[in-house]
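Of the protein chains in this complex, all but one are displayed in their positions.
Up next is chain A:
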Amino acid sequence: MSGHDHGDDGVSRRKVLECMTWAGTGVLWTITGGVPRSLGIIDSAQAATPAAPGMTFLQISDSHVGFDKPANPNALGTLEEAVNKINAMPVKPSFMIHTGDITHLSKAAEFDNADRIISQSKLDVHYVPGEHDFLDEEVKFYRERYGRGTKGQGWYSFDAGGVHFIGLVNVVDLKAGGLGNLGAEQLAWLEDDLRGKSKSTPVVLFAHIPLWTVYPEWGWGTEDGGRALEYVKGFGSVTVLNGHIHQVMQKVEGNVTFHTARSTAFPQPAPGAAPSPGPMKVEDAKLRSMLGVASINFKQNEQRLAIIDTPIQG
């Protein structure tokens, strides 16, 4: 990756400064020929330039609509701020994925409120559930709204811009003492879904709980996530997008880039940095710098996929 794709005129100084502001405290990754590497601020500025071609999609996560505890008494309000941020983005994204915990307690009104705000983005949204979305007695509110056309507990795949997207569910049938769980039925479906796909097809896996083991002491991982990763091993470019841990975390292993997005509701502590993974109360002035969304840019010809985390503020 370099500035060559911008031609001889390059990027004007003013634009670079604008984009540096835009990139904020974000972190950017690109994948060139399936090999990810991190980029300097100038490169990231170029990637965020409005002229950037290719497909851009957004990841939003852990909106916890209904949460009103001290860590953020108005989670619906910060969700709306995040959506406003999305609407102000220089590149209109093609669509959005939501990696779960849409609501805090799976109440019908919480789902309704979430939808009312998220729909203001006027983007198609592809959802996967978090454990907070399956709490109603009959476990029907999520499925009624977002389960149509999905398999099993709500998994599915779709293609966009030359990328194969797979939404997985790892918050059901959790075992005592264990982590997130995909289960045999879903893994069999995944293997089947990938069968016959060209290995040069970029693959994006998204699910609520990290598919990689972030911190098992807090349940931050997926028991059989390794099985899912076996199935994508031969693919040149694999990106795994998760939520659940309410902070940005990344890992690169071979051709696989793992990334978790911020929440729009409340931050959680770094692994082991607090007695529990519960909501972390920070100064009011700091809260919005710890909430945000991620935008992901993909260029077909360069096998390049870049992730920029954008806080709501700061």
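A few comments on the model shown:
Everything that follows uses one rule, which is that contacts are C-beta pairs under 8 Å (C-beta built on N, C-alpha and C of every residue); 3 or more make two chains touch, one makes a residue touch a chain; residues count from 1.
Following the convention adopted for this analysis, contacts and distances are computed from a predicted model.
Think of the chain that is not pictured: of "Sulfate ABC transporter permease subunit", "Cytochrome c1", "Amicyanin" or "Tetrathionate reductase subunit B", UniProt labels it "Amicyanin". Although one chain is not drawn, the whole complex shows that of A:G219, A:G292 or A:P311 it is A:G219 that touches it. Of the candidate positions A:K69, A:R143, A:R227 or A:K251, contact with the hidden chain is made by A:K69. In the complete assembly, the contact with the undisplayed chain comes from A:P277, out of A:G54, A:G183, A:P277 or A:G292.
Only one residue in the set A:A82, A:L179 or A:I296 touches the chain that does not appear here, and it is A:L179. The chain not displayed touches chain A at residues 69-71, 104-106, 131-132, 135, 137, 174-179, 216-219, 275-279.
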